[in-house]
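One structure coming up, written as structure tokens, with questions to follow.
Omission of a single protein chain aside, the complex is shown with its protein chains in their original locations.
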Amino acid sequence: MGLDVSFDIFIVIDLIIMSMLLVVGIALVRLNNLFAVVMLYGVYSLLAAIWFVSLDAVDVAFTEAAVGAGISTVLMLGAMLLTSREAKPTPALRRWLSLGVVGVTGMALFYATFDMPNFGDANSPANSYVGLQYMYDTITEVGVPNVVTAILASYRAFDTFGEVVVVLTAGLGVMLILGIGTTRTRDGESPQSGDETTQSAPPVTTVLATENHHIVLQVVAKILIPIIVLYALYVQFHGDYGPGGGFQAGVIFASAVILYSLIFGMDETRRAIPAKVVQFGTALGVLIFGGLGLVTIAMGGKFLDYDVLTAADPILGQHVGILIIEVGVLVTVASVMLSIYYGFAGRYRELKDQDW
Amino acid sequence: MVDFIVGHFNYWVIITLMMTGLYVIISTGNLVKKLVGLGVFQTSVFQLYITLSKVAGGRPPIFDKLPGYGTETKYGAAVDPLLGVIYSNPLPHVLILTAIVVGVSTLAVGLALVVRIREAYGSIEGDDIDEAEYKIEIASS
Amino acid sequence: MIFVVTIMMTAAMAMILARLLRGPELYDRVLAVNSFGTKTVLFLCLFSFLIDRPDGIDIAILYALMNFIGTIAVLKFFRYRSLDIALAQMALRRAVSGEDR
Partner (left out) sequence: MIDIMPYLEILRYVLAGALLFGGAVFMIIGAVGMLRLPDFYARIHAAGITDTLATVMLIAGMMLHSGFTQTTAKLALVAIFLFLTSPTATHAVANAAHKAGLKPRLGKVQPPHPRDKMKGAK
């Protein structure tokens, strides 16, 4: 068994994954209970992650599993909590009209695929020029076994820098729209707008009731959270040799803190990681990234050209440069995800432990 | 003919998923479900890129044992015997890696807007919002 | 050998997916998602054995953790605004399903 087995043996697995994806996609259309829709979306991005693994895209599968199935489920649940739980069914006319539009677009795209290269074709235009050249150059110029990290962090460092600034801007945007949860603590009551339960709930502090309802969850969380953070660091530093890197590590770290806040409550989390630190962290990562760029210019190279970092051995300079910017990406992505979660968590009152 | 179908079957599945996402975006009035449809649509675009990058019989673009540094100059790299192994194309993976994280960031901003719309208009169904806006229009004019 | 086991694993995943789509109560769906996640972790391990690449197991470890966080999040958020709504709906559903729906 192993890779020398002929290519078609994986078609069976691909077909199964694709059919499951289609089933979940169709189910997403028909469901109106938003909880079910959000959970199905988590399953959908998980199946997409499996498909990426079978398509040899291990880094992308890693990110899709961490981001798609983890963080976006929690964010959507946070948003759904503040909005409604049931979507209104769509009227029949609108359903048929949109089906028509979708059908026409689908036909056009379907027609467009006729002259696309066959699946897995080695000398298709996409696979034969730039991608191949990166494979050759990485050995000599960057010396990092994981070519994807080499391209992401070294060849396209400027593009990754721009992308980290995009993540920062998204964090700022959510902070401006939702605040970072300070509104709740200032007047003790979240600005819960008028909905069914309009009675202003008393300022709720998570009273650790005598008979604690979640002793099992708390014990397991106490065991798990340090391991998750350790795994995030492993993913961060293992990025050069296997799937991993700054983005995935940041998301895993953020989900560890989110798990802590889910079980121990928002006030404990705010005491552990105050909102100020999270805000500072979002900017710190970009500072590290940009700072390294300026350092390379100061040392005579171009912006984010790591060869000059260690004049003796350019390959070592590449390793050092990649590690530093991965730390920058980790800090920014983790703090942005946390600040977004703080923004959502700040707008609803804390559920007492014995209620769930 | 069969080779054509097997070769293009991935693209047809991806187009179907893309159209499912598009249908959800267009047909539903609920803003949160619209964002879920957008997520489905985005993921199908990522799948298209990654399907293009797969090379038949290839392996993930990670060198097992890093080959010795080429003695050649920086650009005339000696072709290393290790490269006899087929690897999939790493470039689309890089593009999609950043696209996923940017996608989640925009999703977060979108959800934040939905929350504020809910607090401003009291509902996140498309037509209820129009009614509320219409009433505000009438009240203010 | 591993290929046969992987195919059996996907069959089990398909059944769990059926329960996920059909599950009447939300808690059936939460259970199905959690069980589907566990099966996916094992599927990833098996699949990385099939293609002789140890990288798939990293993703399996990651998803074993993420699955737990997702389940806890759904459970907690479901209870937030539903203290009264859920009970009413469930009672109504049971009453309706008592007679003929």
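For reference, chains read A, B and C in written order, and residue numbers begin at 1 within each chain.
Throughout what follows, a residue touches a chain if its C-beta (ideal position, glycine included) is under 8 Å from a C-beta of that chain, and two chains touch if they have at least 3 such contacts.
Note that this is a predicted model, so its numbers are computed, not measured.
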Seminar exercise, completed: The omitted chain touches A, C
Problem set entry | Given A:Leu34, A:Leu132 or A:Leu224, the one touching the chain that is not displayed | A:Leu224
Exercise. When the complex is taken as a whole, what residues of chain A touch the one chain not shown?
Worked result: 213, 216-217, 220, 223-224, 227, 355-356
Problem set entry | Missing-chain contacts mapped onto chain C | 1-2, 4-5, 8-9, 11-13, 15-16, 18-19, 22, 24-25, 27-28, 30-32, 34-35, 38-39, 41-42, 45-46, 49, 54, 57-58, 60-61, 64-65, 67-68, 71-72, 75, 78-79, 82, 86-87, 90-91, 94, 97-98, 100-101
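Methods note: only the chains that are shown with their structure count from here on.
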Seminar exercise, completed: Contact tally winner between A-C and A-B is A-B
Problem set entry | Intercentroid distance (Cα basis), chain C paired with chain A, Å | 20
Problem set entry | chain A and chain B, separation of their C-alpha mean positions in angstrom | 12
Problem set entry | Overlap residues in chain B, where contacts from two or more other chains coincide | 59-60, 62
Problem set entry | Touching two or more other chains - residue numbers and ranges from chain C | 51, 53, 55
Problem set entry | Residue ranges of chain A touching chain B (in the complex, touch as defined) | 3, 7, 11, 14, 18, 21-22, 25-26, 28-29, 32, 34, 37-38, 41, 44-45, 48, 51-52, 55-60, 63-64, 67-68, 71-72, 75-76, 78-80, 82-84, 87-88, 90, 94-95, 98-99, 101-103, 105-106, 109-110, 113-114, 116-122, 124, 126-127, 130-132, 134-137, 139-141, 143-148, 151-152, 156, 159-160, 163, 166-167, 169-171, 173-174, 177-178, 191, 193-195, 241-243, 245, 247, 251, 315, 333, 336, 340, 343-344, 347
Exercise. Tell me, which parts of chain B touch chain A in their complex?
Worked result: 3-4, 6-13, 15-24, 26-33, 35-37, 39-40, 43, 46-47, 50-64, 66-67, 69-70, 72, 74-75, 77, 79-80, 83, 86-94, 96-98, 100-102, 104-109, 111-116, 118-119, 122-125
Seminar exercise, completed: In their shared complex, chain C is touched by residues of chain A numbered 1-3, 9-10, 12-13, 16-17, 20, 23-24, 27, 33, 35-36, 38-40, 42-43, 46, 49-50, 53-54, 58, 61-62, 65-66, 69-70, 73-74, 77-78, 80-81, 85, 196-197, 217, 224, 227-228, 231, 235, 238, 242-244, 248, 252, 255, 258-259, 262-263, 348, 351, 355-356
